[in-house]
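The structure is given below, and queries will be raised subsequently.
All protein chains but one are shown in place.
Letters A and B name the chains as they come in the text, with residue numbers starting at 1 for each one.
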Amino acid sequence: MTLNALRLIPMRSLLDLITGYWWDLRDFSNLTRMIYKHLEDWGFPDWSIYVISGLIGTLGIIAFIGGVAVINIWVERRVVGRMQSRLGPNRLGPFGLLQPVADAIKLMQKEVLQPASAPGLIYTLAPIAFTVPGIAVFAVVPWGRHAVLASLDVGLLYILGMSSLAVLSVFMAGYSSNNKYSLFGAMRVIAMLVSYEIPIVAGLLGVVLFAGTMDLQGIVLFQEENWAFMVMLQPLAFLIYFFAISAELNRTPADIAEAESEIVGGYHTEYSGMKFGLFYAAELINAVSVSAIIATLFLGGWWAYKLDELVPGWMIFIGKVYGVYFLFVWTRGTLPRFRIDQLLAFAWKWLTPMAIINVVVVAAEVLAWEESGWSAGFWIPVFIAVNGALTGALIFGFVKFFAPKFQRFPTRPRFYPDIDVPSLPAVTGAEFMAKGGQA
Amino acid sequence: MIADNGIVIAFWLLAATTIGCALMVAAVRELVQAVLFLALTFVGAAGMYIVLSADFVAVVQVLIYAGAVSVLMTFAVMLTPAADRRNSETVFQVPALILAGLVLAIVVFVTLDTDWAISDRGAFSATAASLGEAFLKPYVVPFEVASVLLMVAMIGAIVLTQEDEVPPRRQEGE
Partner (left out) sequence: MPIKVEPVEVNIGPQHPSTHGVFRMVAKIDGERIVDVKMVVGYLHRSMEKLAEERTFTQNIPFTDRMDYLAAMSGNLGYCLSVEKLANIEVPERAQYLRVIFGELQRVASHCMATGAFINDCGAWQTPVMWCFRDRERVLDLFEMTCGARLTTNYMRIGGVAFDIPDEFLPALEKLVNDELPKAFEEYEELIVGNEIIMMRARDVGVVTPELAINASLSGPMLRSAGIAWDIRKADPYCVYDRMKFDIPVGYNGDAYDRMTIRIEEMKQSLRIIRQAVGDLPGGAHKTDVPLAIRPPAGEAYSRVESPKGELGFYVVSDGGPAPYRWHVRAPSLINLSVLREMTVGQTIADAIVTLGSIDINVGEVDR
């Protein structure tokens, strides 16, 4: 009976329907075309279609980010919970998936306390200003071959500018709280920003030199064209960017700005309720936006060796983003924190020289590529080998010659089976009193 | 239509923001707040560059001025012993206001008085590339001189602020 009923459904066209929608999932081109067509039919002027399509894209990104901020609370807590040999939230909803909702409701119900001496405007603006750049970064990140909201010529610089604005808002929060711990956090952030901006920019310069463009879509297309992820061509830049950006993100091992065990909460010590919730969400959003940047610049973004012809590009992209995000969660769950002077020394003495050497080498390679006229098929494997060897050599050399000498003393203590004991007047209290109170 | 009207709207919005923030820099009594308003002013100026379709300069403005220069200014403010949360009133307020008014008047007068020549070349395309070409081909000497100057300034700052007596501190590996 049921089988017969099934026969009534035209299987062939159903398959077409599914595959058709599947293909449309790649960049929603049919959907957008449909919307445009309707808008045109209704007699909207051209510029309004331009505005509306931009608005739709923006809303889509904001919806994605809102979902990410909610889901990542759960992801982070579950993953770290597993690393800490416990379960993580598992009570609310299936697998504890509703835990973020409960967290959000709790935060919204809490009273928002504000220090009486805090300058109200800056204090209130800081969490908002902290959240915006993480979202704004997604404007230039490509989601697919045709799915990018704003294909800026200077996309990479735009991202760097946004991330430096985020740090300024951390300073706003720390300063306006009028709390000594917050001020410590704020000043630490400023010191860190001044140091880490340089290796970040210099590290990314290698990528830009190879791709010949600062447009993120252009960088993805370069990787597709040359059939190699940028992380193979630029492993050193990847490592430098990863370490430096985890310092800017305030995540362990570089979370000295909030350093819970030292300065309580750093810049957000005085925040409560949903204002704190915004900081919390912004931290997760920033982590995801940085993961998106790493996935785009170094891991090919939506492109993955022909896989993007089968699976919609944005799915590959989100998969890569979460792969990188897992790396961040992993380091956070594993490593202790650096001290601030060690962290700054790491930026100045290790990352910056490495980044500069990297830029020089990449410039020479690009020059050789352009001047020789040989094909990419010859040069790309050579570059992969050379840069891999360079990365290994630099890391080995720096560890060998510049690392602080950890092993000054053995890690295991000495062992004494017996000790010298000076003779003691070992008597009980009763004996002591019987002798007249004298030992 | 959107191209013309939109740019006009954007220009006036940005101009209002920039000038408003610039006024606030002078008006607020707290130095750190002034620095933060200055950062907003820089962002507004960056918006102006975008209106002029110089997007490279705009982004660099945000990156360097709003991101780095305002941070350095915060450093300077925090290290200034006299910078309290609330600045006291000074006798220089009125003369400073008069001076500022004079400067503004001169700038407005010159702007209105000048016979501006309208260039017939269109907007720049790919400003990053053309700027790079300009820096490394015709203007390479001034560019290098400027970098050397900045380097000298940096070394000078380090020498000036370095304390003579560095407190002894045990380092790892020594």
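One rule holds in what follows: a residue touches a chain if its C-beta (ideal position, glycine included) is under 8 Å from a C-beta of that chain, and two chains touch if they have at least 3 such contacts.
What you see is a predicted model, and the numbers here were worked out from it, not measured in a lab.
Residue A:Pro336 is the one among A:Gly43, A:Pro94 or A:Pro336 that touches the chain not shown. Only one of A:Pro142, A:Gly174, A:Pro253 or A:Gly277 touches the absent chain when the whole complex is considered: A:Pro253.
Across A:Ile56, A:Val80 or A:Ile357, the residue that sits in touch with the chain not pictured is A:Val80.
Within chain A, the residues in touch with the undisplayed chain are 80, 83-86, 180-181, 184, 252-253, 255-256, 259-264, 332-342, 404, 406, 408-419, 421, 424, 426, 428-430, 432-433.
We adopt the following convention: only the chains that are shown with their structure count from here on.
Note on chain placement: the centre of chain A and the centre of chain B lie 29 Å apart, centres being C-alpha means. Listing the residues of chain B that touch chain A in their complex gives 1-2, 6, 30, 32-33, 36, 39, 43, 55-56, 59-60, 62-63, 66-68, 70-72, 74-75, 78, 85, 126-128, 171-173. Partner chain B is touched in their complex by these residues of chain A: 45-47, 50-51, 119, 122, 152-154, 157-158, 160-162, 164-165, 167-168, 171-172, 175, 178, 187, 190, 193-194, 197, 214, 404-406, 408.
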